[in-house]
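Shown here: the complex without one of its protein chains, the others still in place.
Labels for the chains are A, B and C, by order of writing; each one numbers its residues from 1.
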Amino acid sequence: MKDKTGMYLAAADIGATHVRSGVFTGNTGGEYGDDVDEIQCVVLRKEALCRDGPDGRAVTEQVVRMIQTVCDEAGCQPDAVGISTAGPLSVGKESIRMSPNMPYPEIPLKGPLEATFPCPVSILNDASAGAYYECHRGEGQGCNNLVYLTISTGIGCGVISGGHLVEGANGNAGEAGHFCVDTIYNLPCGCGGRGHWEAYASGSGMPQFFRAWCGRYGHGISVGEVGTAETLCAAARAGDPNLTAFFRELAVINGRGLSTVIAAYAPEKIIVGGPVATENPELILAQAREYADAYLPTPDIVLSAADGMAPLIGAAVFAGESVENSVGSPSV
Amino acid sequence: MKDKTGMYLAAADIGATHVRSGVFTGNTGGEYGDDVDEIQCVVLRKEALCRDGPDGRAVTEQVVRMIQTVCDEAGCQPDAVGISTAGPLSVGKESIRMSPNMPYPEIPLKGPLEATFPCPVSILNDASAGAYYECHRGEGQGCNNLVYLTISTGIGCGVISGGHLVEGANGNAGEAGHFCVDTIYNLPCGCGGRGHWEAYASGSGMPQFFRAWCGRYGHGISVGEVGTAETLCAAARAGDPNLTAFFRELAVINGRGLSTVIAAYAPEKIIVGGPVATENPELILAQAREYADAYLPTPDIVLSAADGMAPLIGAAVFAGESVENSVGSPSV
Amino acid sequence: MKDKTGMYLAAADIGATHVRSGVFTGNTGGEYGDDVDEIQCVVLRKEALCRDGPDGRAVTEQVVRMIQTVCDEAGCQPDAVGISTAGPLSVGKESIRMSPNMPYPEIPLKGPLEATFPCPVSILNDASAGAYYECHRGEGQGCNNLVYLTISTGIGCGVISGGHLVEGANGNAGEAGHFCVDTIYNLPCGCGGRGHWEAYASGSGMPQFFRAWCGRYGHGISVGEVGTAETLCAAARAGDPNLTAFFRELAVINGRGLSTVIAAYAPEKIIVGGPVATENPELILAQAREYADAYLPTPDIVLSAADGMAPLIGAAVFAGESVENSVGSPSV
Partner (left out) sequence: MKDKTGMYLAAADIGATHVRSGVFTGNTGGEYGDDVDEIQCVVLRKEALCRDGPDGRAVTEQVVRMIQTVCDEAGCQPDAVGISTAGPLSVGKESIRMSPNMPYPEIPLKGPLEATFPCPVSILNDASAGAYYECHRGEGQGCNNLVYLTISTGIGCGVISGGHLVEGANGNAGEAGHFCVDTIYNLPCGCGGRGHWEAYASGSGMPQFFRAWCGRYGHGISVGEVGTAETLCAAARAGDPNLTAFFRELAVINGRGLSTVIAAYAPEKIIVGGPVATENPELILAQAREYADAYLPTPDIVLSAADGMAPLIGAAVFAGESVENSVGSPSV
């Protein structure tokens, strides 16, 4: 059995706008909670997602290159590679397939990564990776039933139940962005469905929700000026009364999403990441909480403290566990 | 370690309308799938839920008595007692608390049962018990990611992910009846929320949905005659054009519920029980399937073959496993 | 031809909460606009509508008595009697029939009044009487195309087009309170319909709208405290943020009602009476105007200056014109 203290873990986190890679080291084994502070980041890299390739292999190549680069910079051979990625994943977690927030129908992962790196490769949905991080190293330590919810370009959640990661078939459980939250606006979602949370409250969905809302309530608003989720949030923080009214309606939507998350997984804690939520806590989370159902006991709802790194580190930790597990006893 | 072949397992299933109890025997251990046909029912009992007691202890007493009766009839001392119950459960699964479909605010279970029966007592949400049965003895054998969905007085689901039961805090995960499926009718749910699946499509919700639908589309219908879910289904099967239109709208609602189940758990298979679904397969399931999103791969959606016994048997099998687990290696 | 200068005109205005009667005198003839200031009130009376009679004749008797009383006090025999009443009217304007805001299915008017008073009796829908007043003596002088809109216990409008009163069959045109303004809340109206303006924005409808709105947006509000339209308006004027949000939604509803009024009648001017509007001008009218369509040229929208007397005086003036018309040339 390998000396875990000196293990090098390489990871990449593939999101709709950026790819991050990093090398981590430290004793990741033992009982969780005993050795939290021992995982250490050696080197990090962040690039915009390659969006102009001929097909999804352009992203595959970007990911391979970015992992190699950080390993070179760290001067290491990785003992394990962990991937965190926006979903959904194909059968066998071979590739990202038909992701509503990706510019390619298919992005191969498993084959090319295993062909390149002579070590175990593990692939997780990014929200699962985030949940894994929060449960073992972050805000959720000691909690056996938690959800990591990310409100970013898209919306997704990772789930720990009874201490186990809930992955579903092909790692695609937790697609909270595709929970039904509204049937009046009935907004189209990137996935082809309608009324999904992501179509209203994510970074990519918020502008279309605002435009639709203006078609009902915003007679004096020039919809040409809608802009981005960032500018909408900024205008609300500046006290614009139309935006204040809009974010009240968004809070109702987010309340419905949170309520379904709670009904689905009965978590003791929800840890929320993603810049839409973490950069606008009063606007998004504080208001949404007011509109969540009180059917099951309301869990703690807190912001992630990982500054966007939860999925990347979670993928690294998970990859390290896999190495151990392949030689020791199962712990996940 | 006890000889599992001769183990007696007593179980009770507490639903909103009926309580069932039973004694089972057989070799429940070993690798799942190896010994499917070996669990055998010794004796069964079914009574209407006691609804006129002074408080929830009336149900507690009914359950204790019904388990004792079947044990007496079987002439056995139970090696384990398994309870399957409508939720939600209180902290520690001590009692049923604030169930929208129960006539009492709290029904104690764990304490009185452990005080009565000198053997391990395990308590599961009824849909979890059903999922456990289907995964190990029913339609879902060999499937590691499945959902057992029940459409009965209420709606709920039990979830197996990666072969593990997804219970969440206090066993309350899978409250699919409280997923948001509509915001136009915005029907009130027994839980205090609005727009929940159960408020439209369960046996208890369907009549109120029909009444609300008539307020929009049924100008010629005398709403005084609404009746029950049974009479509505019967009228639709008889070809009434108003009811045909209503069940089309219900299919859209059920499609949204199914879509959220799929997005939440990514099951390979959904096994549907509960009389509303099993007695009206064309009206309910066949139509709903048409309206489910095609975002994630659509799982197989099949009817349970257990004739309403899935939760009861599941509770017995789970109780038997617990006995084993307490002396052997974990398998759930 | 009678000397119009000395004519005594008795009138009654029958509303959902109060009955008013009065005697007026003055030269009501000549070209409109020449002699505006010559109509003078001799005596006035106001009583609560009799709501506890065995049937509608209790109101008939109240109206007859109240007209007699003011005539006695004025020491006159009326030359004409004019009635303004909440609708709808039966065929031939014989009676008020099935008024959603009246406690009796039928209230006879024409027969008993003609049997009591030996002079011409004319009956107008109250909003028509208000429009007649505003056109000839009030805010609409010189305007040939106007609408008098009343937002009171109910909502209704009186219409002048090309200088003529638009009465429709049996005087029932202008039932603006029963225009469709919403299909989401789909609130029931006293008339048996749904989604009607009156069910949301009138004095009688506003509390039910608020209750329904709270079911969607007011999670923190105790709906037990809803109270009346008056208390809701007062809370909004005091700056309560929930009520502020509610009145924004009400403004959208009122904007739809106004838009349909404009599309239906193409008025140059809308004169708004009724205490809900006149006592809360900023809350109701100023906000509603922002949400009116800009398809046809937006008419002037102003408050009535008649302090609730427009229908009563309008009925008197109309009755006076009828006397003239019966002996001279038609002018309406």
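Throughout what follows, a contact is a pair of C-beta atoms (placed from the backbone, for glycine too) under 8 Å apart; a residue touches a chain by one contact, two chains touch by 3 or more.
Predicted, not measured: the structure shown is a model, and the values here were computed from it.
A.B. asks: I'd like the shown chains that the missing chain touches, ordered by label.
C.D. replies: Result for the missing chain's touching partners among shown chains: A, B, C.
A.B. asks: For the chain that's not shown, point to the residue among C:E106, C:E175 or C:E321 touching it.
C.D. replies: C:E175
A.B. asks: Which one, A:H18, A:R45 or A:R194, makes contact with the chain that was left out?
C.D. replies: Touching the chain that is not displayed is residue A:R194.
A.B. asks: Which residue numbers on subunit C touch the omitted chain?
C.D. replies: Against the left-out chain, subunit C lists 88, 91, 100, 145, 159, 161-162, 164-184, 191-193, 195, 256, 259-260, 263-268, 293-297, 299.
A.B. asks: Residues on subunit B that touch the omitted chain in the whole complex?
C.D. replies: Subunit B touches the chain not shown through residues 184, 216-217, 219-220, 245, 248-249, 252, 255, 290-291.
A.B. asks: Can you list where subunit A touches the absent chain?
C.D. replies: Contact residues on subunit A toward the absent chain are 183-184, 186, 188, 194, 215-216.
Please note the rule applied: only the chains that are shown with their structure count from here on.
A.B. asks: Looking at which chains touch which, would you call it a line, ring, star, complete or other?
C.D. replies: Here the contact pattern is complete, since every chain touches every other one.
A.B. asks: More than half overlap in residue numbers between the two sides of the subunit B-subunit C interface, or less? Answer same or different.
C.D. replies: At the contact between subunit B and subunit C, which are copies of one sequence, the residues are largely the same (over half shared).
A.B. asks: Using Cα averages as centroids, what's the distance between subunit A and subunit B in whole Å?
C.D. replies: Chain centres of subunit A and subunit B, defined by C-alpha means, are spaced 32 Å apart.
A.B. asks: Taking each chain's centre as its mean C-alpha position, how far apart are subunit A and subunit C in Å?
C.D. replies: Taking the mean C-alpha position of each chain, the two centres sit 59 Å apart.
A.B. asks: For subunit B versus subunit C, what separation do you get between their C-alpha means, in angstrom?
C.D. replies: The computed centroid separation for subunit B versus subunit C comes out at 57 Å.
A.B. asks: By residue number and range, which residues of subunit A touch two or more other chains?
C.D. replies: Residues 184.
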